[in-house]
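A selection of the complex's chains, in situ.
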Amino acid sequence: MSLSKILLCLDTDPQPSVFDAVVAVDAGVDQLLRQGGVSVDDVRNLIYGAMFTRGPGDLKNTAVFIGGSDVGAGEELLAKARECFFGPMRVSLMLDSNGANTTAAAAVLCARKHLKLAESTATVLAATGSVGRRVARLLAREGATVRVASRQLSRAQQVCDDVRRLVPDAQLEAWETRETESTLAAIDGAACVVAAGAPAAQLLPEEARREAKSLTLAIDLNAVPPAGIAGITPQDKAIEKDGQILYGAIGVGGTKMKLHKAAIRRLFETNDLVLDAEEIYSIGSNI
Amino acid sequence: MSLSKILLCLDTDPQPSVFDAVVAVDAGVDQLLRQGGVSVDDVRNLIYGAMFTRGPGDLKNTAVFIGGSDVGAGEELLAKARECFFGPMRVSLMLDSNGANTTAAAAVLCARKHLKLAESTATVLAATGSVGRRVARLLAREGATVRVASRQLSRAQQVCDDVRRLVPDAQLEAWETRETESTLAAIDGAACVVAAGAPAAQLLPEEARREAKSLTLAIDLNAVPPAGIAGITPQDKAIEKDGQILYGAIGVGGTKMKLHKAAIRRLFETNDLVLDAEEIYSIGSNI
């Protein structure tokens, strides 16, 4: 008899995510162990419970998903969980706090259907948030020239520095985008723009988007009206308008959901995976 | 392969109900997602997790159960959950905080086996509690003349007003019942009395019950001795005594349990149900 697939969900929010739980069930997990309000101090004991209950050969049937609305807190749990492992005593881990990894990976997977990223310049608006940083990172790894845009130049520069530590040959530029004029400058010459701003924050007015003649692709990851990029509706999925290909949050969401499930399934193939943005993106390349 | 039936249990108590969980499992739910200490502010995110994880055609396989000891708090969660839905993006909901809906529905289902409710007068003792209010509401919908009894006339009157808003043609009377004499007056001429008081609170002494010559049916929903209606034991189920048919809490409990399971199963037939007292009572009419 094969062992049950157990997914330990470590959630930094007091109410553990229902979204992540349903996706896990639909990806074939047999038993969910959901822990809410998890702090770094809880991690060792929880991970030990996952590590020390099955033999090394069976540990691929236990995996850990880290979620919650606070991506920084999730990253700390991930780091702490990795410290607990030794030798073959380990279980596979996935980080997707705030859906940031699956969203960013799905956005870049959508972009790459339409552009040769290695030959393209892409602008990421609101690039300092958890999703934007990951979009920039994944675009940079694909060889794109990435314009990292933020209302504060220093924060944009910080993201460039952070990405460069992970992707040494990244081609990055920090841009300050405070109003339409500076935003237009940041996308002038770029083939692609991705908006990763807060819900209901408009980053690019409709007229400005139309004027940006270099753009062939615009992706808006904001699902709550008004759109981050005006003229895009959440349901847009590779629709053509004004000579541009447009994606909205729900249009990207189908890819995101497939990716999320594929990543969960992947966790149960071996016991030594750590699925962060890059690994999830890589899984998406094969589905 | 068919999707797992997932029941999201939103419980307003810190420790989510074990009772509701076991019943759900026995009603065929595959996966329980149990959330404890849920407040109104948590609802949107939790319900979105249920709404946005499966396609509209599959959403009937996800449902929500609202429970906990505080019925008012449960009603607030239900109202908030309904606000989250739009178009086909919805999941079925059931409210049974404190077991109030299934208990009240079961009591009235028992009553109706023995009486033509539309032609009867029924007295509800302690009618201002969460169960009593629902018993009054369901009896009124069946066309009974309902005497709503409470130690405070103003509170009884308030329940009458509340029920009348939901059942405009209800025949309701507010009665003040402070001691045996006024309680006897409130049941004089009634064919049925239902006691819905707090545990271990005696509302009607044994001699008084025997003296009430108009009564053909007495139902006591209190499971903790002493009985709310003296002479009834919790296990009584349609037993005859002193020319009256008697039900105790456990005697009604069998019907309550069947109803609870039937309602849970019903949740998974379509994605647009809201099961409150009336709908649960209506399900009971068919089992």
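Letters A and B name the chains as they come in the text, with residue numbers starting at 1 for each one.
Heads up, the rule we're going with is that a residue touches a chain if its C-beta (ideal position, glycine included) is under 8 Å from a C-beta of that chain, and two chains touch if they have at least 3 such contacts.
Predicted model, so just to flag it, every value in this text is computed and none were measured.
Shown are 2 identical chains; the number of copies across the whole complex in this structure file is 3.
Following the convention adopted for this analysis, only the chains that are shown with their structure count from here on.
A straight line joining the Cα centres of chain A and chain B is 46 Å long.
Contact residues on chain A toward chain B in their complex (touch as defined above): 14-23, 25-26, 32, 34, 257. Taken together, the chain B residues at the contact with chain A in this complex read 3-4, 6, 8, 30-31, 33, 35, 37-38, 42, 45-50, 52-54, 62.
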